[in-house]
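Note that one protein chain of the assembly has been removed; the remaining protein chains are unaltered in position.
Letters A, B and C mark the chains as written, and numbering starts fresh at 1 in each.
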Amino acid sequence: MVLTTQLKERYQRVRRQSARICQPLEEEDYVVQPTGDVSPPKWHLGHTTWFFETFILSRQPGYRVFHPDYNYLFNSYYESIGARVVRTDRGNMSRPAVRDIYAYRAHVDEAMANFLESEAAETTEVRNLVELGFQHEQQHQELLVTDIQYILGHNPLFPVYAPLPPSAESPEDALETYSGVSEGVYPIGYGGDGFCFDNERGVHNVFLHPFRVANRLVTNGEYLQFMADGGYADFSHWLQEGWAWVKQNQVQAPLYWHKDQHWHHYTLHGPERVDPSAPVTHVSFYEADAYARWKGKRLPTEFEWEVACRQLNGEEIKGNFLESNLLHPTPGRAGDNQFFGDVWEWTNSAYLAYPYYQKPDGALGEYNGKFMINQMVLRGGSCATPRSHIRATYRNFFHPDKRWQFTGIRLAESI
Amino acid sequence: MVLTTQLKERYQRVRRQSARICQPLEEEDYVVQPTGDVSPPKWHLGHTTWFFETFILSRQPGYRVFHPDYNYLFNSYYESIGARVVRTDRGNMSRPAVRDIYAYRAHVDEAMANFLESEAAETTEVRNLVELGFQHEQQHQELLVTDIQYILGHNPLFPVYAPLPPSAESPEDALETYSGVSEGVYPIGYGGDGFCFDNERGVHNVFLHPFRVANRLVTNGEYLQFMADGGYADFSHWLQEGWAWVKQNQVQAPLYWHKDQHWHHYTLHGPERVDPSAPVTHVSFYEADAYARWKGKRLPTEFEWEVACRQLNGEEIKGNFLESNLLHPTPGRAGDNQFFGDVWEWTNSAYLAYPYYQKPDGALGEYNGKFMINQMVLRGGSCATPRSHIRATYRNFFHPDKRWQFTGIRLAESI
Amino acid sequence: MVLTTQLKERYQRVRRQSARICQPLEEEDYVVQPTGDVSPPKWHLGHTTWFFETFILSRQPGYRVFHPDYNYLFNSYYESIGARVVRTDRGNMSRPAVRDIYAYRAHVDEAMANFLESEAAETTEVRNLVELGFQHEQQHQELLVTDIQYILGHNPLFPVYAPLPPSAESPEDALETYSGVSEGVYPIGYGGDGFCFDNERGVHNVFLHPFRVANRLVTNGEYLQFMADGGYADFSHWLQEGWAWVKQNQVQAPLYWHKDQHWHHYTLHGPERVDPSAPVTHVSFYEADAYARWKGKRLPTEFEWEVACRQLNGEEIKGNFLESNLLHPTPGRAGDNQFFGDVWEWTNSAYLAYPYYQKPDGALGEYNGKFMINQMVLRGGSCATPRSHIRATYRNFFHPDKRWQFTGIRLAESI
Partner (left out) sequence: MVLTTQLKERYQRVRRQSARICQPLEEEDYVVQPTGDVSPPKWHLGHTTWFFETFILSRQPGYRVFHPDYNYLFNSYYESIGARVVRTDRGNMSRPAVRDIYAYRAHVDEAMANFLESEAAETTEVRNLVELGFQHEQQHQELLVTDIQYILGHNPLFPVYAPLPPSAESPEDALETYSGVSEGVYPIGYGGDGFCFDNERGVHNVFLHPFRVANRLVTNGEYLQFMADGGYADFSHWLQEGWAWVKQNQVQAPLYWHKDQHWHHYTLHGPERVDPSAPVTHVSFYEADAYARWKGKRLPTEFEWEVACRQLNGEEIKGNFLESNLLHPTPGRAGDNQFFGDVWEWTNSAYLAYPYYQKPDGALGEYNGKFMINQMVLRGGSCATPRSHIRATYRNFFHPDKRWQFTGIRLAESI
């Protein structure tokens, strides 16, 4: 009973968070999709609702589906669940209207509230599905933030999403130092009792040769040196496909950067001057890799990252997350190591299965496993990640050219 | 003074018509652009306003531009007027919000009302510009209707824009008959005192060999025979580029047609069963041309159309126009010849300059002349054309694969 | 009997001409297709042979097809004749080898020689088909020349196809003068007894308003003035699609032009300095049209061209043709009007059917009619056209962006 109450409260908290993120939007902002990677905010709100409806409510006898066409509209990529709107057409769907989406959310929320009080909700399987629904919604909360930034940041009016919170004192720049990790066989993956995704499961050993890892993230100031040194014009720093990407897209700076007299970048608080002390963000894997090569270092592997995080940061999940409402990475202070929050950190590991990876049965088997090709792993969460969503073993993944997420750089080197 | 009052009233009437067309929309419908040819309704509302602001108000001392970025946002294709949002990005612009657009309209409407009372408004040049602004807005009213149909008709929910007006009695099918026009030299082009576009000017002679022209439009029933006879599967009816278009797009019926047990098509009143007596519409030039060849006839040239219209219809502009609110072509009754309204009629004439064509000076020289390549002429207006906008000499033009306008077929043959 | 001998000799003469054009090639040159418009020379040699085999020999009892797969390989665009290699794949076909193609030609030539002596060859229908085969082969001779130029001219080694013939004295520059044609109804189209294509048939009347036409072609020197005046950088001279074409392809000069210290262009004699007195060539319709607008003139219609040619040049077919072996346009001398030869002249007429156009039955109905959309008419033949192939009524046609043919400019103006 207490558990049920807690679960219902958590349900409401998670669901309200999504609506809260959209609260500053104009209705028009909910609709558009300026690039294929981005989804319209109203699609995110509908899709996360569809997730609870499809995987939990629809399996309950007597549940009335809100609208028969919503499965077609809000299925993301589940082949098992049937046909769906082509991803790049999401921004062409003016209907359902925003208010219809909120009605859909209310309908499902009410049904979930009732369901969570029922006996049927007490099985482990259902509890796990509800938990997955929370985690899934949190992933889309991060996407809501980054997609809203993309939508507003590619509008010539550069609208402000939210005013900048009153700034804390500017910290002294943290020195760039490195910590060593010694050679050995280390366990990797999630072995606890809490929630984790299937792709983190199966604790297994990895042999690591000795390496050193930076105690903080690469800053804008450091990245500006790379730019000033002609980093975008010298092929020798770049992977071949990275160089082709630079040439084809005429890339000259991180996403959202514009040069006036000085470099500015669009943030959710509107255009701002680039802060040299803050971590660089909105860089692709190609840029992260080129920067590291230029610097004479390399990116850590995801295994090195996980071990270093445990050794240097410990178990505590602290940092600049969604809940800070800063919505932008902030300078690290001496002592911060920034393993969590601020920016997702590109690793030099391809997103592949762990040795004992088991794809779940049914449609949820499509959640993670089928993306294990051509993507690189990122670790640590960002300023748009809900704090309760991240872990040391969490494996995020994106194609190497993507940079509309809060993605940044931590350096490493072999010793 | 009376003139001024009339002009102000006309201004308000024309401008209100645009808002009236958008009245049934959800705010979300104003935003999207499901294909490059279509513009978001809010863009049309902004662009027609920009036209008055740019070509009239901005030239008046003391006029305060509503927003400095709107020129960039609402310029359509005027190279003379500067940079602009790429056409296919219009649907990515969530801002300005719909209410900002209406504020823009109110700002310009008020300034225009004041301006029209001023002495500066009394010159012929200005009167001509104001008239051009009306005509321009009317062109966009037609586009508003067809673009809204495209937006709603490509949404899986197939929303109803407006309920079907109570239907008149179903007319007896008009017989397909042909009238002859005898050989001779005929004057072509606009020679009157009223408004016309530059591309109609320069009355000149054309020699026509004798021909016959159908007394009404091709109907859905007739077109269904073409389909039933395998018209879309037999290359011999098609121009080569038309055949490639059919193959590449797997075209099997006019736009908006869906086959259930019977053929239905999406109209602004929602999906409806195809009426065999109504004129076929939403066909490309390729389809019109293939149908004519299958039938053993041909399309008229624009010169034949203009002469036949004068001989058979006379000067009266009658027919099913925007003002009927039917928003769909209707069956012709015996005696109707349907030269005006219902559907634009594809002709077998390329859109090229008349012998004495003069491109106007300045930015307005970009209005018509620069499009005189690779497009075919259409004549007569449609059920989405304001009645006061059309003339026998009016030359509309589209690429031969376009069919989201109300486009249809009239047959002809040489004798 | 005499007729048969003449026909056989003509057959051999035409067929040898194709081989003669290819004689300077390396075997490797026969194979490649550097752009979709160009076909490999061995394809032309095979296709023209296939034409005789398919439309004449295969209809004769007892004829043995040379190779069962050649129909698939050498059909160009005849849907009636069955499946074929995708056009852009022609350059991927290393086999049949060049010597196989020549064996194919020998096989068909021998069969044709026998056939032409048979009774079956004496019908008018067959004679017409043989004649069509000659004309068809001549069209491909022109394409062989222009395609070879494209192949060699896009090779970084810029190989010489044939040395420049000893040059005649450089003529004095012909003055640019204009001749008037008075208003009236004029007959258009071919009404003679000789061969013509279906698209020239059906003599009909056209009313022409008075106009003036230049007595010679636009020269490189004049075109260089357009370039020097920023012609490629000022949108106001260009059709909208022409301007997009300039921007997308970064066009700055005619095809084959390269700027060193001076402007050079690749010719079949290798790279040469551009001769200001010679007619400009390898310009698209867009360039021709923009030049005319810059100059304050316009292009003639195809009807104006045909009437002016008859009035100013008369019936004589004189000029710089394929037989001169110059393979490049040459400066006109005073008195030359250059209506024939040197360069095809872009007209401002779309390629459409004449009023009494009849598509031939069967596969040959696909020869001309199905291309009557989106192309512009050119008149007069070029330095790569066989002299016996051209007529005043001949209608050539290309899309407005094409310029690998010898295409140039004659100016006109209304009076």
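What we mean here is this: contacts are C-beta pairs under 8 Å (C-beta built on N, C-alpha and C of every residue); 3 or more make two chains touch, one makes a residue touch a chain.
All values reported here derive from a predicted model rather than from experimental measurement.
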Left-out chain, listing which of the shown chains it touches: A, C
Contacting the left-out chain in the complete assembly, out of C:Pro34, C:Gly184, C:Gly221 or C:Pro276: C:Pro34
Residues belonging to chain A that touch the chain removed from view: 77, 79-80, 185, 204-207, 209, 211, 235-236, 238-243, 285-286, 289, 298, 348-350, 352-353, 355-356, 365-366, 370-374, 400, 414
Residues from chain C at the interface with the omitted partner, ascending: 26-34, 42, 69, 72-73, 85, 89, 91-98, 151-152, 154-157, 159
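FYI, only the chains that are shown with their structure count from here on.
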Separate pieces, if any, that appear once chain B is removed in thought: A | C
Most distant chain from chain B, judged by the mean position of its C-alpha atoms: A
Between chain A and chain C, centroid-to-centroid distance (C-alpha), Å: 60
Chain B-chain C separation of Cα centroids, rounded to whole Å: 38
Residue list for chain A, restricted to those that touch at least two other chains: none
